[in-house]
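Shown here: the complex without one of its protein chains, the others still in place.
Chain naming follows the written order as A, B, C, D and E, and within any one chain the residues start at number 1.
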Amino acid sequence: MSKIIDQYHVTTEPYYHPVADEVKLYEAAYSVRMPMMLKGPTGCGKTRFVEYMAWKLKKPLITVACNEDMTASDLVGRFLLDANGTSWQDGPLAVAARYGAICYLDEVVEARQDTTVVIHPLTDNRRVLPLEKKGELIHAHADFQIVISYNPGYQSLMKDLKQSTKQRFGALDFNYPSHDIESAIVAHESGVPSDIAEKLVSIAERARNLKGHGLDEGISTRMLIYAGSLITKKVDAQAACRVALVRPITDDPDMRDALDAAVSTFFN
Amino acid sequence: MSKIIDQYHVTTEPYYHPVADEVKLYEAAYSVRMPMMLKGPTGCGKTRFVEYMAWKLKKPLITVACNEDMTASDLVGRFLLDANGTSWQDGPLAVAARYGAICYLDEVVEARQDTTVVIHPLTDNRRVLPLEKKGELIHAHADFQIVISYNPGYQSLMKDLKQSTKQRFGALDFNYPSHDIESAIVAHESGVPSDIAEKLVSIAERARNLKGHGLDEGISTRMLIYAGSLITKKVDAQAACRVALVRPITDDPDMRDALDAAVSTFFN
Amino acid sequence: MSKIIDQYHVTTEPYYHPVADEVKLYEAAYSVRMPMMLKGPTGCGKTRFVEYMAWKLKKPLITVACNEDMTASDLVGRFLLDANGTSWQDGPLAVAARYGAICYLDEVVEARQDTTVVIHPLTDNRRVLPLEKKGELIHAHADFQIVISYNPGYQSLMKDLKQSTKQRFGALDFNYPSHDIESAIVAHESGVPSDIAEKLVSIAERARNLKGHGLDEGISTRMLIYAGSLITKKVDAQAACRVALVRPITDDPDMRDALDAAVSTFFN
Amino acid sequence: MSKIIDQYHVTTEPYYHPVADEVKLYEAAYSVRMPMMLKGPTGCGKTRFVEYMAWKLKKPLITVACNEDMTASDLVGRFLLDANGTSWQDGPLAVAARYGAICYLDEVVEARQDTTVVIHPLTDNRRVLPLEKKGELIHAHADFQIVISYNPGYQSLMKDLKQSTKQRFGALDFNYPSHDIESAIVAHESGVPSDIAEKLVSIAERARNLKGHGLDEGISTRMLIYAGSLITKKVDAQAACRVALVRPITDDPDMRDALDAAVSTFFN
Amino acid sequence: MSKIIDQYHVTTEPYYHPVADEVKLYEAAYSVRMPMMLKGPTGCGKTRFVEYMAWKLKKPLITVACNEDMTASDLVGRFLLDANGTSWQDGPLAVAARYGAICYLDEVVEARQDTTVVIHPLTDNRRVLPLEKKGELIHAHADFQIVISYNPGYQSLMKDLKQSTKQRFGALDFNYPSHDIESAIVAHESGVPSDIAEKLVSIAERARNLKGHGLDEGISTRMLIYAGSLITKKVDAQAACRVALVRPITDDPDMRDALDAAVSTFFN
Partner (left out) sequence: MSKIIDQYHVTTEPYYHPVADEVKLYEAAYSVRMPMMLKGPTGCGKTRFVEYMAWKLKKPLITVACNEDMTASDLVGRFLLDANGTSWQDGPLAVAARYGAICYLDEVVEARQDTTVVIHPLTDNRRVLPLEKKGELIHAHADFQIVISYNPGYQSLMKDLKQSTKQRFGALDFNYPSHDIESAIVAHESGVPSDIAEKLVSIAERARNLKGHGLDEGISTRMLIYAGSLITKKVDAQAACRVALVRPITDDPDMRDALDAAVSTFFN
């Protein structure tokens, strides 16, 4: 059984560059096992942060990418048929609660209500997970903690977390890193020299200013690393930016021209 | 069989601070097994109250977090396949009715109609639960009682209990405790000294005045306990309030400023 | 097999107070096995009446609380898997038709069309129930009768019985009993002296006048019995009315004040 | 196998009173196995007519009450699990096609499209029913005919037969019988003397004139027979009309008064 | 296995009267296995044409009547449970692709998108059908061709083929045959003398002019054959037209009068 949980240990240190006091705050929150909500835009490093904390705290990490077709059973578990009839199989949330992992529900707002409500008894002082179909009540392992991510600029009126869910979590804000930190990250992850990395970050900063003025989202750190990786592979810098930064986020001709112009300012 | 029900006994006294005559009224209601509805905002102590009463009355408590994807079968039970064909498995409501537990349906308005209608025959003088799929009629155990929770400020036009359901329940109103009681609760549960607890409660009171003026819900007692727990762990009080009180309930910059200012008034 | 039906006999006389000629009319309708529709508001005694008639006619009674998630199979039956493959299990309607019970579909308008259409062949001169999935045609037992309930003030445009369904039933109107009869019922069922019972009924009458003027439904007889039961258990009369009559039906502050004032007029 | 079909023979002559040339036309249509559509209001005798014709032609009759939750599999058949794995079970349409019955789909417009489309290959010169799930193609028995009913005043824009379905059927119009014929039917079926029957028919005629002026449907012949049956059982005629004719079709007070007045004109 | 496909051979020549160069064009299309779309109104002979071509080309024909509840599995196949576990069963499209039939999807626009998208890889140069659930890739038999039908006047905005589907097919237009050809068809198929057939066609032509002016669809050739068949069975010509031509397509009294008048012009 412990083998199931072993595969979720983060064995090598993830590259993470602290921005403020988020590491210390998270450690305090984990010490009282407070459920945590990581807020911030797409691709700014929330997933990387939780991997880093799991590595630092030496706890296994079970990540679930939520989606609107996921059911409570996908989290909690279900009966499967085998040669001797049915046998119960824990879902990722039950595995985490039973063996003491950090359970990270990525983009939890995408999930249906039954997914989010199912975590309620794990987030108050009871710390239990009722497996109603099995008639079992899991008392969470002392190491268990639940973490969710949430993109505030992304929610519509139709799709938001219920207040009774939000109130069960402490919250940490995330945003794109500062110019210098982001440049260091891009250089480290893609292998480009730091001057190239700085140029890429500058392009991203221009694009982020267009968010809400024709762009739904800015250019993420992850996209800059993609662009850098192509440049490392000897692709022309303008072509790399076109493929990795501009074409993915907009089909609007004017916006494409504006972004291509920003690219030309830095690479020509 | 009695082992199934045993795991639902509340073995240690839950910390509960009575506010008015709710304990006496509930005891009278239980003595005639009147179905009860607990009304009030998120996080004001309804769940804690029912746990306290179950402990006081020495009855097992089965709690079900309702959600809109829950089916009647999730409450009543279903046939499962095993090595010898199918076998019936009681759902939580059937277990409660059969063995005499208090069955607490939390946020019952979230459930689909079939969930709420299924409790009707348990709420009138018949006190039966038809397991239609099994062809069995459970006559409820003498100790059985049904309790539901309901957040009146939370229901939309599309989602409300049917009148024919509401009329089957006696109702108790709940609200946040008074300043002194709430401070005592926060101090007791989080370990902070009482002056810190009072400051936290004062911040919450300011936020609750903003409900309906930019906030959907106020700050709950549970959130104050979270903030206190972080302070006990040596986290700076302002940071603790930011993580546990402000960031979880709003993403609006003005509202965040207003709440952060309230925090600064008490902690600086 | 006959044991299945035996559990549905009403063995003790239900307390029922006739209001007009409804007992005689029902007996005539039953004598020609006319399908019957009982019309009237929530909690006015329709269910109690059909239990009384079943007792009086010495016929078993199978009650089904309808809901919008109920399928035709929930009424008619389905194949279940057992050790030897699948075996058919009659649903409540098939049991009633096969063994000669009165089948009472409570709030039938809540059900989906397939539930209501499935009863058609049982309501005309054929009196058959096709079990299409099983390839069997049940010819209804000579004692079988179908009864449905219907709350006319409750239906929306989207949810009403089809005319072709309505026309298959004779109909009886029900309403709250007269002052004296209702007082007698409340005194009998809750154990309060008759002067208290009369006061409770008077409060209900005031609330019923507010139906459509801020209240969706009036206070039902069942609620008065709940209030009386609390008073019998030494609960203060005003508190009992608050818990059992006022809080369950409205969250509107003005309406609560109006109802509380009506309570104070009679109990102070 | 032939036993399955035997239970669908109409063994005693149904009471049917021809109105025009419908019997002769139907016989001609059956002789070329033309699919037929019977059009007319609720309760005017369409179902009785097809039973009569099945009896007259000495062909088994399989009636299916259509509804919006019925699937193509409910008509065509499905695989069932038994001790040796899965075995195919013909649905009512497949039984009718295979063994040569008249298959009567009552209120076919209620069914989903897959139900209606599934009959197409049985209605053109191919006269086949593909059991796609089983990989079998049933060539319809020489005696097989398909008949559907349809209430033209009843369809909404959202729910109508597709033109490509309508064009596959010959059509016969039905309406309530003439005064004399209807009186004879009511007297015959309910056992009341003919003067009472005539009065009942006269009341119905008045109500039918109100169709579209406050009533969705008129009073059907079936309802008159119900009223007559109550009168035969010594129920007062006014009470019988109230229960069987007026209360079932309207809850509007003015309309009830109008209909009650019509009743008083004939019975006092 | 080849026996499965054998039952789909068209063994006797279908009666088909070519209108233009459609036979030659189809033969060319088949010779390059171009997927074909047959466009035209209900009942104008599209199905008959594809049967004729299958007979002429000596290829088996598998026809599937599409509907909005059909799933991709209904076309492609599914796993069935038998005594030894699950076994795969090809759906009609997989049978056609594997053994080299013409697969005719009638009224394909009725199907859900997964049905139409599933045919894409069979319509480009790959000519493969991935059985994703089985993990098999069927390379279509050299004789396989896919044909769909489509009624352009019938599609709504909500329900149309995707452009990326339409572009995968060559298209042939169909319409009702010319007066002489249609008369010959009606005479041949129904057995009426040619003067009667001509009169029937003339009535249809008048009705077709009313399409869009009160009629949704004109009278089809198939309906004329029905009318002729009744006349052959000694039914009066006016009654035959009423039953087979007028009553099926309209319930509007004015339109019925207009069509009945047209009938009287030719038969009196």
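By definition in this document, a contact is a pair of C-beta atoms (placed from the backbone, for glycine too) under 8 Å apart; a residue touches a chain by one contact, two chains touch by 3 or more.
Given the structure is predicted, the values throughout are model-derived calculations rather than measurements.
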{"item": "Chains in view touching the one left out", "value": "A, E"}
{"item": "Residue among A:L131, A:L230 or A:A258 that touches the chain left out of view", "value": "A:L230"}
{"item": "Sole residue of A:E13, A:E68, A:D180 or A:D257 that reaches the chain not shown, by the stated touch rule", "value": "A:E68"}
{"item": "Which of A:G91, A:P121 or A:P177 contacts the chain that the document leaves out", "value": "A:G91"}
{"item": "Hidden partner chain, residues of chain A it touches", "value": "4, 7-8, 42-43, 47, 63-70, 74, 78, 80-84, 89-92, 95, 106-107, 110, 151, 154, 189, 216-217, 219-220, 222-223, 226, 229-230, 232-235, 239, 243-244, 247-249, 251"}
{"item": "Contact set of chain E toward the excluded chain (per top definition)", "value": "21, 24-25, 28-29, 31-32, 34, 37, 39, 71-72, 79, 81, 84-86, 112-114, 116-118, 120-121, 124-125, 130, 132-133, 135, 137, 152, 163-164, 166-173"}
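Just so it is clear, only the chains that are shown with their structure count from here on.
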{"item": "Both-way neighbours, i.e. chains that touch chain E and touch chain B", "value": "none"}
Components of the interchain contact network lacking chain D: A, B, C | E
{"item": "Fewest hops from chain A to chain E - one hop per pair of touching chains", "value": "4"}
{"item": "Most centrally placed chain - per-chain CA mean versus overall CA mean", "value": "C"}
{"item": "Proportion of interface numbers common to chain C and chain D (over half same, under half different)", "value": "different"}
{"item": "Most widely separated chain from chain E, with each centre as the mean of CA atoms", "value": "B"}
{"item": "Averaged-CA centre spacing for the pair chain D and chain A, given as whole angstrom", "value": "60"}
{"item": "Mean-CA-position distance for chain E and chain C (Å)", "value": "52"}
{"item": "Sequence positions of chain E contacting 2 or more other chains", "value": "none"}
{"item": "Chain contact graph, described as a line, ring, star, complete graph or other shape", "value": "line"}
{"item": "Pairs of chains in contact (touch as defined earlier), listed by label", "value": "A-B, B-C, C-D, D-E"}
